[in-house]
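Just one protein chain is left out here, and the rest sit where they should.
Chain IDs A, B and C follow the sequence of writing; residue 1 opens each chain.
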Amino acid sequence: MNLLSVITFLPILFALVVWFLPNEKHVRPVSLGLSIVHFFVSIVLLVKFDISSAGLQFVEQTPWVQSAGISYFLGVDGISIWLVILTTFLTPITILGGWTSIQKKTRGFHVSIFVLATTMIGTFLAMDAILFYVFFEASLIPMYFIIGIWGGKNKIYAATKFFIYTMLGSVFMLLSIITLMVLAEGQLGQMSSSLLDFYKLDLNFLPGQFLSTQTLLFFGFALAFAIKVPLFPFHTWLPDAHVQAPTPGSVILAGVMLKMGTYGLLRFCLPLFPEATAEWGWIFLALGVVGIIYGALVAMVQPDMKKLVAYSSVSHMGYVVMGLFTLNAHGLTGSIFQMLSHGISTGALFLLVGMIYERTHSREIKEYGGLAVVAPIFSIFFIIVTLSSIAVPMTNGFVGEYLILMGTFMVNKAYAILAVTGVVLGACYMLWMVKKVFFGPPGKLIKDFQGKNLDLNKTEVMTLLPVVVLIFWMGLFPGHFIKYTKASVDHMINAKQGYYLKIEGRQKKVATIKYKSTRVTR
Amino acid sequence: MLSSELLHIGLNHYLGLSAVIFVIGMLTVLLRRNLIVMLMGVELMLNAVNITFVAFSSFNQNMNGQVMVFFVMAIAAAEAAVGLALAVTIFKHYKEIDISAFEQLKS
Amino acid sequence: MNDSFLFAVLLLAPIFGFLFNGLRFKNKNYKLAGAVASVAIGVSFICSVVLVIKLVAMPEASRAIHVHFYNWIEVAGFNANAAFVVDQISAIMILVITGVGLLIHIFSIGYMSHDDRPSKYFAYLNLFIFNMLLLVLGDNLLIMFVGWEGVGLCSYLLIGFWFTDQEKAAAGMKAFIVNRIGDAGFLLGIFFLYVQFSTIEFSSLNTLATDLAASGPLGWSHPLVLACICLFVGACGKSAQIPLYVWLPDAMAGPTPVSALIHAATMVTAGVYMIVRLSFVYMAAPQVMTIIAVVGGLTAFFAATIGMTQWDIKKILAYSTVSQLGYMFLGVGVGAFMPAMFHLMTHAFFKALMFLGSGSVIHAMGEEQDIRKMGALKKAMPITSATFTLGWLAIIGVPGFSGFFSKDEILWFTYASTQGSKWLWVVGVLGAGMTAFYMTRLMCLVFWGKSRVPEGTHPHESPASMTFPLIVLGVLSVVGGWIGIPHVISAILPGHPPNILGHWLEPALATANLITTSAVVEWSLMGISVSVVAISGYFAYTAYIVKTDIPEKCVKAFPRLHGLVLNKYLIDELYFGRIINPLIDISKGLWVYVDVNFVDKLTYIASDFVKSIGRLFGSLQNGNLQQYAMYIAIGVVVMLSFILMG
Partner (left out) sequence: MEAAIVFYGLSFFMTVLSLGVLFNPNPIMSALYLVLTMIGVSLVFFMLDAGFLAGVQLIVYAGAVLVLFVMVIMLFDLKREVYTFSRGFFTRLLKVFTGVVFLIILVKSFFLVPETKELLNSSTQMTTKNLAGLLFTEYIFVFELLGLLLLAVAIGAVALSRIKGGTHAE
């Protein structure tokens, strides 16, 4: 069986295992073990990956709905590989994050987490638009349950908002995919939903006009992904979802699910609609800049820690979108890097906020104060993650932000200068929170806990340690990560018009033969 | 020409009569509030249909139409029985036979 | 020894100390923590010395040791290598950093002996040294930026070291955020330079900029000029120049050795160092240099005026630092890169000395910082007092002491350089006069005169671990200036001592052309400034020792001016009132009115629209049986009419 299928569907198998586990007490350790196994399986992918190639690797293609040209088509390249690893890396972390915070229906929770992992990995690996859509939408279901069952006070509202908002965008995407499939039938003589075929299409584009095929399709896709990212002004579901979601849910949501949006932009919008991207990209650059500043400003006045982190996500994802639409290698590399580092550092922030919430049952910033005295280890971790979040050099946040800003600067100086203020504002809101929560005299909450041990236990330290290691690894040796994406990014820049993807490796022959045979049978 | 058309009673006349009675029955069902009167409206409609059946049967020399009328009558009788039984039950339960009092199917 | 190895040890020794102390941060054994930290810095110092010796052995024209560890960020032509260089400029810096740093570490052992968390303190201090070394050794702008932000971070952590005090935590945050504004400027500067030259390595930048400047003067909108402005904003943030100086006085909330190390000797001079590093680039943008000179001169002047009115010993030294940094910027602004570096170095010696001295005083007074409660400490603390006197003589520029040579060189360039101006010289001399005033005032109030020490406080001399660094720095404050004796002076001295520093730095720096090189003019200018200093010093002595009612009278004569200066020209209030509070208000407005009540409302409106359509169709399903029957009838009618019509 192909490696990618194994990586994608292993979690489903795990979910079944967990579901039929006789003793509910064993659910947590077994899930943790299985997710770590999954992580190591995905590391195999990293080891076997050929970094010199920009093409699709480990390709697997089997016809699914022949009459419509829909196939089960998985492949990985430099753009998606890290996102897959990020998912498998964060899954054990989330399971650890829910170790004590998830008290009811543990079995169902872990099943949800595993199903979610499958759908997310599937989204990143699917090279068939319909398959992508299926995974993209399916990921909503477990997340809906995670928020709706294990969430906070207002969970149903948040879950519904999250679901419907994202669903709304996806509808336009589905419409665009179907349009592309029909166009493929006209131009290639056969209906197909394979991305590789979509790349071959010649889409009509009229400069300056909104109602041309390419522009409409571009916005159809872009809207779906902009909501998922979320880009200003489609971001309002995010604070609600984050505040209500349980800690592991927030980690996955911020860590991976938001990246599905930016990944989609990178996989669909940029290569499929090059002219429209060039023409209308400024809107996204501008929205990215607005998102950066707006998210930072609004984060600055949040009374709730989780909300603050949620708005900081809006700000950080603004950077990613801005980087994507710079359309140069610096911006793209920076964006991919920033996706990873945001996944790690914001995920860690949510974990940390969750950990302290478990102890004090409050997230109100003003009720804290002087936490560093009673929880020194926690403070150290929190400050390290904060530094990574505000992009201090030598942590992961810096590399991505720097490259994005430089890429933007090379395209448009005004946007870059505006976006740089985000660097300052980012420091403002994060340090403001750190000051209010950790420093100063003991606050209302901390007084109640005086003398008790509020600090992290060993499990929590073990949860955070890999994250911190990665924060510094990515900050000090970004080359280890960038080298995987380099070929793909360069290819995307060089082949901007007429983007294509080659299929690499031994599967190549099989795939083409299969492809031809389907064509003949039609 | 017209007078002969009018005076010579053909199929269309019977059909017209049945149509008129059918519509009146239908309006009874639609307009009256009393459940029992509504059932009467249904009976009217069934009778109108019966007229049509018999008229076609006669004009086409086909007995099948009459057989059908036979069946319709039986079913009408059954329907009246069940309908009235239901009406009785409803009346027993609600002390009310006004159809607008029963709006439990609201969305 | 291998260069890479030397560099690695130089950089990693502090990191080792940081990790050692950081991982056992709860440990209260200050001796072990301090010893490890000091040894780590000592190792770095030895490496620095070895490197400098190696450098001296190299031929004059190519004195630079480059080391390349690995490619840090490498994307599409953009290369930021983890590469380091030690040349004439950074050689001075690493000696100062590790040397002064070592002394301050040793001092800290005594100073932090009563603290709860000495391990954490020394960990931060070592981390700072590491970052500072990165800053000065970086071979390209980005590595410098890494150190640049890193020292800002350490400064944040150390200012807020006693974080249970809300104000100290706030001071740390303020420092970091103001620095961040500068950092944003720095980043933009890097971008401008990269876009212009496609490289961020110092040596290439300097060459390319010189070539560019040779092709004619550059307009204001040229990327290079904009880059210089942006980088200068960065320097303003880090080196506390107008308008971003506000964080430095507040930064005195940190432990005093930290103030000595970070906020006097090393970190705050990073801005000067950066401009000196890019001297050729800046020479290509003379208009920016004028801005720098004006900003530097104004900072030197205004900070000195504020310094004259303060009562907190550390605040006085802080404003003095700002003022002296102003001098350095005045120097680089007029093209006096060598004198600026010279002043940087001598300032590091005497200001570190004075801060440590003040630390010793504060320690002895039981954490008291108000100079009105001191006086006559000379008897109680002879060593501190003696060394502090040396620092005082150096900073006010008494001939023969280090400060005299460096400051006078800057003033001479201000007057004589093509970039300079007589007005700037006047400002500089006035500043020097005020420096003499407030430093003499400090001496009078703290060490001389009558004792105003409150009952119950028994000042005592500090332990040897604290006095030893004082003595070393005291000596350096005196002799430190002798390696850069200007030509005019050396000409009349026996043996004509050479200007070692000037000679050493010359190949690495750009130099401004001087309009006049007349020795007579130089002597007379020197005479004027020395006499201004002497008069103002004497006046201060009179006012605070002989006739102690003079200050009162002056205050009474100009109450509003005094109030304004005492309150630091209300700059903090201005920033809070005009920038920070409005920004917070805007943010609140954005959140409440835009986010919650507009953007989110829009989604509600959309969903309400859908709901209302649903309600419309829902109203058809009203449960009325006859209504349903009517729908059937209508449906039949419609279907029939379709059948009949078509």
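The rule is short, and it goes like this: a contact is a pair of C-beta atoms (placed from the backbone, for glycine too) under 8 Å apart; a residue touches a chain by one contact, two chains touch by 3 or more.
Since the model is a prediction, treat every value here as computed from it, not as a measurement.
The hidden chain, counted over the whole complex, makes contact with B, C. Listed for subunit C, the residues touching the missing chain in the whole complex are 624, 626-627, 630, 633-634, 636-637, 640-641, 644. Not every partner is drawn; the one left out touches subunit B at residues 6-17, 19-28, 30-34, 36-37, 39-41, 43-44, 47, 50-51, 54-55, 57-61, 63-64, 66-67, 69-71, 73-78, 80-82, 84-89, 91-95, 97-100.
Throughout what follows, only the chains that are shown with their structure count from here on.
Averaging the CA coordinates per chain and comparing them to the mean over all protein CA atoms picks out A as nearest.
Distance from the centre of subunit B peaks at C, each centre being the average of the chain's Cα atoms. The largest tally of C-beta contacts between two chains is found for A-C. If you average the CA atoms of subunit A and of subunit B, the two centres end up 66 Å from each other. In terms of their C-alpha centroids, the spacing between subunit B and subunit C amounts to 99 Å.
As a whole-number value, the distance joining the C-alpha centres of subunit A and subunit C reads 38 Å. Under the contact definition stated at the top, not a single residue of subunit B touches 2 or more other chains.
On the subunit B side of its complex with subunit C, the touching residues are 26, 29-31, 38, 99-100, 102-107.
Listed in rising order, the residues of subunit C touching subunit B in the complex are 618-619, 621-626, 628-630, 633. The touching residues of subunit A, counted against subunit C in their complex, run 161, 164-165, 232-233, 235-237, 294, 297-298, 300-302, 328-330, 333-334, 370, 372-373, 376, 380, 387, 392-394, 398-399, 402-403, 405-406, 409-410, 416-417, 420-421, 423-424, 427-428, 431-432, 434-435, 438-442, 476-479, 482, 486, 489-490, 493.
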